[in-house]
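Here the complex is missing one protein chain, while the rest keep their positions.
Our next item is chain A:
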């Protein structure tokens, strides 16, 4: 339904739930951070008196500053911000340690190099970005607008505009600040604006100047008055203020304010008074970026980093203790040992003093610290930077993917968050909005139920593209089908109950909305009528547009709309109707009404809204005898039709009206006026006013609007389901509509058992849930204390996962996968909860639950019950849910399982859900850009989700997982190699490698191939991944990154480092080899080794990969040559001597082969068929089957 506006009232409906979700995600931007006037004094603005306005309060000027730095503050501030990252602090701490004299392991400048390098690069990037912001700020600030200065409008720079000044904006100009309209070129005070810059919606919206202020112009430009408004806030859909002007108190609302960034369209000029300027404008307050999320893999990675820290600590401890023992054993000789010499014997000033010796305990301590310095890269700090670069590259490819480009809306894929690319490969739950996400949100008027009669079902539908049937000069932009039978009814004279009902029906459709008719003269178009006007209906709700267009097709054309009146062309006759009041749609009432005064002075309230909200407030018909019988018959028929529409997947609205008598009208008007001028609780007071007249309504009929399914939705859902992803649909639509859409998009299948939970009380819900559970055999044993149970089950989930990762027990994997298959997609979690017994049912289950029940379930203690039930079902459909309930459901899964959730939606009502889920995807659709702004990824069509998850998600996950493990390996093998050497150097932290080589190893020698592979490598082609959605489950099973792989990698690392160290040691034992030659050999060997290791794991070689890999080996060689050509280094000329030696080359080749042999064998055993062992082992790993199976097919495929 029309839940476009994310009303604050919806938020207050579920405060409890909301608080909970806030706790869960404290950082998320909540859209309803409401201000309240009780806490904040209101803001006083004296119109056209900026001095007085700004005298008392310090309002900001209109100068904006989005830049972070100035020339002076750049260096300190940028450094300060950069050092917020733990990685840099680690670098800094290590570099600082190295400056201490007893610890100076590396040369002082060398040790600072990596930190300075990273800081410098980041500073350059930040500086460039900030320079661009400065430039755009300067451009913005220096734009000019006409400001009233001493009685005349004169141009003034934007940055000099102050609050309280009166500005004049011309057509197509952009607003410099938030202004309250005082007058426009339109005599009725209408202004059309485009809010593209604000919320991305391209349709025009209307804003009104109050009729009262228009007189300021007639009186010759004497602007005066006092505006009392709320403090600046970021809610762009609300504005509460009033204006005191010549003794009157005039209410001001959302429709009277135009915000910075909007453009004036179709209006020659507007004049308004500045209320918010500069940083206080709503646009600027809204420019906060979406909160950053951290990927699941990264948090696992941190866990492994902890292990690496343990290793680091262990190694340093060994060195320190070894040093202590060695010192103790050689205590007597220390003075004379030629290679230690702890004393000066130089006859000079220092004679007899101890040289760099601080006693054994201190030596142990220093030895520990200096080994931390030497082994520092064991903690792969550079990995964080590498990962950022890799994700950037992956995002580039996602954005550039032609197959995720939507030509309809001309939108590419967007990556708004760079931190969670790999999460896309592990999604287990997809929460989808329906309208605009599964469906197109392009509404088409299909059916009407009028006076108990259903129109539009006949197949003979006439297509009208204009209202020519009634002989008019305008035509519609869209085509509407008209039922001939209905048309015939409308041709009749205006007598008879049915005809009158039809009249009111279409009048309501035409009048009861906020749509603006835009007439454009069409000169080029029609040959027959040169003067044809095209009417384009601009509105915020596609439903309303469809209804107005339908009314027009049936002869009731809305021609004009101002704040005070509308003009409707009724079958050729222009009818001017005064609009006395308008109660906008809100998600609590779920209806909208207008109060209209007809030319004959009768007052009517016209209402349209959701069936549930209107059928309850219809006039009771029992007392009316015959007529009553007819009415109740009509009502029954209409309800029947409504159910019929819903089952066809149509969106239904009920239309009703009522005459107001004088008394009722006056009572309402008084309340309405008071409510709409009130500054506090305006929406609540308005709701009370609406309740006065929205009662005892006459039912006129109902409409059915079709919301077409988007392309490829059923296929996408089917693929996601095969991929083991559960799709839950959360919609504001009614149950029948939701079920029918569910069926048409293959979410529900006919053989599914539908469990419908429709409770109206807590107990009923409890009973329904319990019934469903017993019926379908979902048993929960051991109901204890609930809080305890929740905690326990969470632990179990964690245990289960850990177990799964470590498990090398083939049969247990086998059993699990067996149960997994039999139980549909649901088995996994249940199995990890040993206290649950999942009895397998023959048919898959579908849970359908409505918003009402969710109120009871989510707010009370029934959450665990719902959770148990929901995860046992293959499909969950939630209907009639409020925006925050959507977030609540996401939270239900997120807080209770370890599974990744993805929320996809297009409207403002999906924002909370998108922010709550691990991954939020926005659809750039019809309902504005709120969802996109809040999302992590945005795309044009729902069907791209398949490619996004199955292809890019899989790739990203696999790439990043590999990247992390490889980086751990790459750094650890290097550190271990150093470690073995330290053991051979009397535990003194000597490094055979030169300082530069140690530092450049992870920065230059081996960094590029890692990044290239992390961006470009693919294990399987997109075609294969799309053809076998099951491959996605590799991500669910955490195949690319888990604790087991980590330990295997570490074992491999240990082996490789031993080979790396001992092969040269044995080869060169008892020779004249010097420390730099051996170090040089090790440098080359380790670089070649890790590169070849990477090469072995690359699954797809493109030329870039070749360049990066072999290029980095060559670069390393060249750099070694350069470093060895500088005579001041002790290692001078070493490499030249080495390359001429055969032993050197033979040693390197031997190292590479021996080091990689076990890994190669492991890979071969994984991928080669070798008997029954193979089948068992790879039972659960289809990826490897494919490597031999499908991919091979693919290669044979030309």
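Here is the rule we use: contacts are C-beta pairs under 8 Å (C-beta built on N, C-alpha and C of every residue); 3 or more make two chains touch, one makes a residue touch a chain; residues count from 1.
One rule holds in what follows: contacts and distances are computed from a predicted model.
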Out of "DNA replication licensing factor MCM4", "ALA-interacting subunit", "C2 domain-containing protein 5 isoform X47" or "dolichyl-diphosphooligosaccharide--protein glycotransferase", the chain not pictured bears the UniProt name "ALA-interacting subunit"
Give the residue, chosen from A:154, A:170, A:303 or A:330, that touches the chain omitted from the document.
A:330
Among A:629, A:1054 or A:1146, which residue is in contact with the omitted chain in the full complex?
A:1146
Identify the residue among A:229, A:1016 or A:1090 that touches the chain left out of the display.
A:1016
Could you tell me which of A:150, A:222, A:299 or A:407 touches the chain that is not displayed?
A:407
